[in-house]
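See below for the structure under consideration.
Every protein chain except one is present and positioned as in the full complex.
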Amino acid sequence: MGVEQKLGNMGVVTTTLEDVVNWSRTNAMWPMLFGLACCAIEMMAAQASSYDMSRFGMELMRASPRQSDLMIVAGRVSKKMGPVLRRLYDQMPEPKWVIAMGDCASCGGVFNNYAIYQGVDEIVPVDVFVAGCPPRPEALIHGVLTLHEKVKADRFIANAAEKK
Amino acid sequence: MTQLQPANVEQYKHLISERALTGETMLLNMGPQHPSTHGVLRLVLELDGEIVVNCIPDIGFLHTGVEKNMEAKTFHKAEVMTDRLDYMNTMGNNLAYVMAVEKLVDLDVPPRAQALRVILVELQRIASHLVLLGTWGLDLAAMSMFLYCFREREQILDIFELVSGQRMMTTYLRPGGVWRDVPVEFEKAVRDFLKIFPKRIDEYEKLLTKNPLFVDRMAGIGHLSKEMALSYGVTGPNLRASGVNWDLRKARPYMGYEQYDFDVPVLTEGDTYARYLVRIEEFRQSLRIIEQALDKLPMGPVRSDNRKFVPPPRSEIGVSMEALIHHFKLWTEGFHAPNASIYSAVESPRGELGVLIAGDGGPKPRRVHMRTPSFDNLAVVPELVKGYLVADLVAILASIDIVLGDIDR
Partner (left out) sequence: MEKSLEPIVKVLQEKFGATFEEFRGEVQCMVKPEHIIEALTTLRDAHHFELLSMLSAIDYFPQTSPRFHVIYQLNSLEKNLTLQLRVPVEGESPKLPTSTGVFKTGLWREREVFDMFGIEFEAHPDPRRILNPDEIEGHPLRRDFPLGYEEPQFSFNYEEIDLGKPYAKE
């Protein structure tokens, strides 16, 4: 079903390259296991049975940054962990996206002190912020779907042409 | 932001054997981001092939500065930070802090609040052990345990959401009692859970306890002797699996635990498999406690009347001048604590969770120190893993049940 209905009798479907590439990127986005604190438990709950994230394409959580394209920063980032986070972000291959999950990753959360970065966007550029302390698994899934919409609207060919 | 330095042998010279300096053994970094370390824990392993010769934990990657931050807030508002320390045992952390504040200012707790606290804390104990079993199975490549355990945990989190509106960081227990009374559906929800859970425990036991793969990987490794455990300050199920019968709920009962009839499982082998069996048995004992507390749940107020420390209910504020003034003073300035310090401890799923609170006569604490059990439990791990394989290290680390939020605070 689906695509075969539009094929006609020649088996040809026309679309733009951007649409196809963006569609394939969103449907199999593999997150990197970066659970730091309490939000990690809600991320695990979102991956487990009741709120299954595999139905959105995120079947595997790869521990290695070389094999993942989405980094969900779940939890508070302390000053000792900051350089580690940046190095892992640098090791991910393009294209890559970052979701800042929870209040501590978005803005420092409850902890406004010497030891926590006030928002992980001081270290890596963030695409989607998910609020909550910790956000419900449904909120995280909503954040992931928002990221999918953002990726689908990404005109990377037009941007590359403009840059030239 | 500083750059990461490559680890050199020089900084660990006093902790590793001389063979590392000649290159005979290898220093490997099991870094802060790793699927099997249960959080952001960095282990520097000195390996001779696959065998661990020395293990040096490096913690502090989740250091949140909670103790300093609590000194800048009033006693009521500082409670919010306690949930986020040991995030598997949020009700238990609230209980430890709230009991310490009540001891410091000498505040009473009505019996209905005590029984509700016991029910919620025991439910939280079950939820915490469920996550431990789930991730333990995941570490040893038994993925279905993870899915089953999280399914049960969703039911417990639904009960917490019914009671307080939040799944995990509830801050439901407040000084003087609990925040507000439970809704009428609470009893039915808890009884439904009590009905289905014993069969689920049997299911988990059928999956894991006699499974030859599981037993092979767990039995006989990571032996923790009684003297070493006491010397390192290990408490909780790890101590009880090594033969010491020490449970704060029995030794120094609080919140009415002396009225409930339950056993404390104690085993003597002290290996990883014993620690697993102790926790499975604790499930059953927690269910007994919840059932007895729910049967005996007395009627009455859920918060103390002492308006110097406990804010009045909203309905009173419209009609009484004193209630309005108390509400105003308590939420803007807070209550004053005496210039002294106390230490009070509860039994968390990991061990003895203690709080040292020192007041200074003003509304903000002078010092709040959380004596968290995982800190001392992790300190004994370098002794336990010497001579075992890296795969055994993963199993031993899972059995000690550490939570990095507890360690790094």
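Points worth noting:
Per-chain residue numbering starts at 1, and chain names A and B are given in the order in which the chains are listed.
What we mean here is this: contacts are C-beta pairs under 8 Å (C-beta built on N, C-alpha and C of every residue); 3 or more make two chains touch, one makes a residue touch a chain.
Nothing here was measured: the structure is a model prediction, and the numbers come from that model.
Here one chain is not drawn; of B:Glu46, B:Glu67, B:Asp83 or B:Glu152, the residue touching it is B:Glu67. Counting over the whole complex, chain B has residues 2, 14-15, 59-60, 63, 65, 67-69, 71-72, 103-104, 106, 228, 230-233, 235, 244, 246, 251-252, 340-343, 345, 352, 354, 356, 358, 366-367, 369, 371, 375-376, 379, 408-409 touching the chain that is not drawn.
Residues of chain A that touch the chain left out of view are 79-80, 86, 108, 112-115, 118-119, 121-125.
The criterion applied here is as follows: only the chains that are shown with their structure count from here on.
Chain A and chain B have Cα centroids separated by 30 Å.
Against chain A, in their complex, chain B makes its touches with residues 1-4, 31-35, 39-40, 60-66, 68-69, 80-81, 84, 87-88, 131, 146-147, 150-151, 153-154, 157, 167-169, 404-405, 408.
Of all the residues in chain A, the ones that touch chain B in their complex are 33-34, 36-38, 40-42, 44-45, 48-50, 63, 75-76, 78-84, 86-88, 110-116, 123, 133-134, 136.
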